[in-house]
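First up is the structure itself, then whatever we jot down about it.
Left out: one protein chain. Kept in place: all the others.
Let's turn to chain A:
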């Protein structure tokens, strides 16, 4: 029997909720994706919380919240401890996305589900893999190989292939087969007959217009028209995903048309995002890599887009029509929310959605047809504490501080007792300095200037010293015949120390953040959130255009038919589209299609029988292979024997081979065959579904041609005609298309 495979959806089936699935392979539990929605609704994570502790590894496929948003929360609150695997861009951009969301939330609410530290620690242990890297798991997962493959959709987006004993389980959601400006299309089509394919039905019912037409509409008829009419355009976007494609589209268009309208990209992490993306060229499309190789022209060296991390900068920008790309896409919070509220009443302005809003969000509401005339929104903002509130707060803080100090001094005393001398535990002062003490001081310091050298230079007395003093080491230099004896360790420390410092800053929350947001989180000034609800008249134009970068329904179907998995599991997508795709696949892809409910475990263990045999030299020397594309095939009749090591082995047959039914191998495409015949000088034409060859002979394929996995898999071809020379000639040509075994 094959490898045992079970799939249990934890979230995101029969609806558009975030994605999170438990895939168990021979008892090794993978959590594939760990998504959350923009509401950060903990109730969605109920199923996950029940299994979190049993998970052995987490695989992340895309860098948006729907695919990894719950990771920090699950790590902190749900007892998820497993190592995480993702590609470098998913890791980096995922981290930035989480920062952005946290900061957007924190700005308008007492957000306490997770903190920046939680995000950092959740992402700390991510193992980064490159595309096509076969990573062999060890320990409990011995024998399992995981490999990320190109998914399209988002930068670094991954299709996961999990292999055990030659059987592939492929997880492919939100893939895009189309090549885009910054991304290559997915390689899903190169997978052949995996044992299990887990895919989504999200786009099963949608259709996309051709790209050129869509781009033209998007740029000229929508954005440019609004700008020329003096209006502003707001594009609510994600933090670091699809927005990259939009930025590139606009960059190119602006450069081509020599436009002067300013474009602003406004998220809390905008400049970091672009900085990172600039070094992710390996992960982007061939054309971007090529243009860099030949002209060192980095596509993300943006000339027309201004990166902003603070809304006040936008407010300070000169008046006049402009384009603003701001997070979050759902309009639930973040800069886009604020800007929408400001601009909604302006009839000249335009809000352009490039992706379907998440269910139950403001964006989704506005995308309804017809759009609402007015919407209720909550405007919140953080205000500094004043008066009594401030005093009360300070009292509280003081109290806390006193307690801390008391604790610290006690610890210090204990340490003193334990240590035998001022430098007994070899503390290089700088090590201690950088690693544990006064982290907050460093943090604050590094924000102020943005340079980390200050914190390294900061001198702090070692905590173990009795009285503050400069560290003094007696110079007990040793000399030998060659001069001073150098202990390389003395120097190593310096480097380690620097590394540590670098890592410390690197791992620190603010190292990667932009100044604007840094001021927000580190604003030590006590503050509170003030909210008021108001109703906004929606006068601006609302437009939705699909720039989600997912394959459309038709392509999904043809890709699935091509991949032809032995078993198919459908997840994520509205009930309607899931059902639609299921019915389609049952008919055209494979007979075993599953669409499980939440927490319903389905067993997709393959019922494949297999055993291994050794092919003996003697047998192989008699086998004549015939080449057929990538394959070489031959018919073998062999006798089973045993090798010394007890393996089964195939030996040449001693008696005469039993007759076998002859097999014609080959895939006949009528169109190709037509051309072939034409090249041989035979008159051919298609007539009524059949190919008429010459005057009398007709050739037709019967049965369902598209049905690949489901049916017998054998093509039925009928050739008929009267007894004539042509008949035999055409039959001869027909035979030449096949291999007879």
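One rule holds for everything that comes next: a contact is a pair of C-beta atoms (placed from the backbone, for glycine too) under 8 Å apart; a residue touches a chain by one contact, two chains touch by 3 or more; residues count from 1.
Just so it is clear, contacts and distances are computed from a predicted model.
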Message: Leaving aside the chains you can see, what is the UniProt protein name of the one that's missing? Options: "LYR motif containing 4", "Metallo-beta-lactamase domain-containing protein", "pantothenate kinase" or "Probable prefoldin subunit 6".
response: "Metallo-beta-lactamase domain-containing protein"
Statement: Considering the complete complex, of A:111, A:292, A:393 or A:594, the missing chain is touched by A:292
Message: From the list A:26, A:217, A:579 or A:637, pick the residue that touches the absent chain.
response: A:637
- line: Even though one chain is not shown, chain A touches it at residues 88, 129-134, 147, 166, 192-193, 275, 278-282, 289-290, 292-294, 296, 298, 451-453, 456-457, 486, 488, 491-492, 494-495, 498-499, 502-503, 505-507, 511-512, 566, 608-615, 617, 620, 623-625, 628-642, 648, 650, 653, 656-668, 708-709, 712-723, 727, 731-732, 734-735, 738, 740-741
